[in-house]
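Right, chain A next:
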Amino acid sequence: MGYPDYMYESIKLVEATRPKRAEMAKEGLQKFLKPLSASEREKVLSENHPDYQPDARKPIRVGPNKGENLTSEVVDLLERPSRLPRDFRLEPVDYETDVLVIGGGGAGCQAALWAAKNGARVILSTKLRLGDANSMMSQGGMQASVNPGDSPLIHYLDAIGGGHFDNKPELLKVLTSEAPYIVKFLEELGVIWDRMPDGHYQTQSGGGGSRRRMLSCRDYTGAEIMRVLRDEVRNHPEEITVLEFLPALELIKDEEGKVAGAVLFDMETGHFFVVKAKVVVMATGGFGRIHIRGFPTTNHYGATMDGVVMAYRAGARLLHMDSVQFHPTGAIYPPQIYGFLITEKIRAMGGQPVNAKGELFVFPMEPRDVEASEYIQECKKGLGVRTPDGQYGIWLDSPMIEILNGPGTIERAFPAMLRQYKRFGIDIRVLPMLVYPTLHYQNGGVEIDEHCHTSVPNLLAAGEVSGGVHGRNRLMGNSVLDYNVFGRRAGIEAARIAQETEIKGRLSVSHVWEYEEELKREGVQAKGYSPLLLPEYRNLESLKRHRTEFDPFAPAGL
Partner candidate 1 sequence: MTRMPYYPGCTLKTKAQNYDLSTRAVFRELGIDLVELPRWNCCGAVFSLVSDDLLRQVAPITNLIRVQELQSTDSIDDPRLVVPCAMCFNVLKRAHLRVKENPEDLKKINDFLYLESQPYRGEVEIVHALELLREIFAQGIKERVKFPLSGLKVSPYYGCNLLRPKEVAIDNPENPTLLEDLVEALGAEVAFNNRRLRCCGSYQTVSEKELVADLAYDIIKGAASAGADLIITACPLCSFNLDWRQKEAQEAHPDHKFIPVIYYTELMALALGLGNDFGGEHFVDPQPLIRRFTKKEKEGI
Partner candidate 2 sequence: MAQDLIPIYIYSRKYFVPEGSTIISALEFLGFKLKKGVGCKEGFCGACASLYRLKGDYKLKGGLGCQTVVQPEMQIVQIPFVPAPKAIYHIEELQPDPEIFLRYYPELYRCLSCNTCTKICPQELQVMDFVQAAVRGDFQQVADLSFDCIMCGLCSARCPAEITQFNLALLARRIYGKYLTKKSAFLEQRLKEIESGKYEEGYKELMSMSREELKERYFQREINFQIT
């Protein structure tokens, strides 16, 4: 446990430069390390960011975004047939409701709560447990312009700049202007924000931000919010029916082409369930578990892009699905925590990115894509530290946090990180962490308008699955804000249109078969099915062992 002996050569160099770097930090790092200019950003991104690799993107041959260059792994997953058997019958209907929310994370719970609050009957279905989502895992914070020296307009400007100016303006306006309300709404539900003695919020700076506006709940921000939202959903059993361990496989439409529900699937029993609903809110989260470019991920087990697949098949336009966010600081040692999220707040509070020689080589708080590209570049230059299994990374000098903020800071502000590393014999108050970019966030997704409508009638989307809010690069703390703001709006809007909606005629999944016809016409040779549902981690050897479709317990005479 702990770092192997050979790494201490480099660790000693980090310790040697620490006092000087502390002085620099106290004076303000901007004096010594200028943030990159627009052209400098372009250069480091195009040379290093995984999105810019030659085979990172390819044209998609089917569907609403046909012909556009999207991320290769995304295209592979979209260009697959459905898991639904051709003879699947949509009668009898198993559940009927006003609003079906697909996904039990932060956006799903907000949507369910607000739809119920506005009079709708709600079913919330989720692939794993309620709350098993990326929302549970975010650590550092949520952005909101709650300080006097800040304003929602500055928040807007920071976010649009970080997003490469591709963000949809009306979505960003909603995001930034509703942020302070979300802070209030959450605290009224009982979320415990970090506060100063006078009651005002502790705020930190975030990558790409020009003001301090990151609110937090220690480094369990996502967990704190998710626990409360989940609890609140469960406090309304009459209005919200929660169906766990029932992922959705495909959307259902009515005769007018409006989305009218979904087919759910029990992974244990193999049973299908048909849910008839006037409105569907897609809140299925991200895609980290498709391991784009072979990167490890910070995402939870179920983050397999299911919602994008289902929505695309139903005809929903995607936006910015050529942009992938790699979080600059994913753990790469010890191997058991490979890819784990090290919150950006570590850098906000003084943790410095340092190469093998102990040099601080980049301004710590660039927007994530720029920062990640810098780390990749540094390792390419041969200034990274090698792990025993051949990965390269750079140091994140966490002891600096104790120096700059006083002893006990890490214990107070980063209990999750301290505990994480302590389990493997590393005390991050005394030793730096070894990090490298890790696959983190789906910047784009199913395109929405400011009321969460997709391009398919009666299909709404909110949270990571949606596209347009963050442009081509999300800033830290805007995702937690996103799922709260747009989850809520999706719920309110869903309840509203449910009242006006009548499901017309027979339910069908013909859009799925039409999609498969299109795949055939385009000559797509697909490997496997989608949605993926669960990533494959079973050892290859164990998969190659003699296995069969034979079911020894198949009941006779059925």
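We adopt the following convention: contacts are C-beta pairs under 8 Å (C-beta built on N, C-alpha and C of every residue); 3 or more make two chains touch, one makes a residue touch a chain; residues count from 1.
Per the selection procedure, all candidates are chains of the complex that A comes from, given by their letters.
Just so you know, these numbers come straight off a predicted model, no measurement behind them.
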Next item on the list: Of the candidates 1 or 2, report the single one touching chain A in this complex.
Entry: 2
Note to self: Looking at the complex, which residues from chain A come into contact with candidate 2?
What the structure shows: 30, 35, 37-38, 128-129, 131-132, 136-137, 145-149, 151-154, 156-158, 160-161, 165, 169-170, 173, 177, 180-181, 183-184, 187-193, 195, 197-201, 203, 205, 210-212, 217-218, 220, 222-224, 227-228, 231-232, 234-235, 237, 245, 267-268, 298, 300-301, 335-337, 340-341, 389, 415-416, 419-420, 423-424, 534, 537-539, 542-543, 545
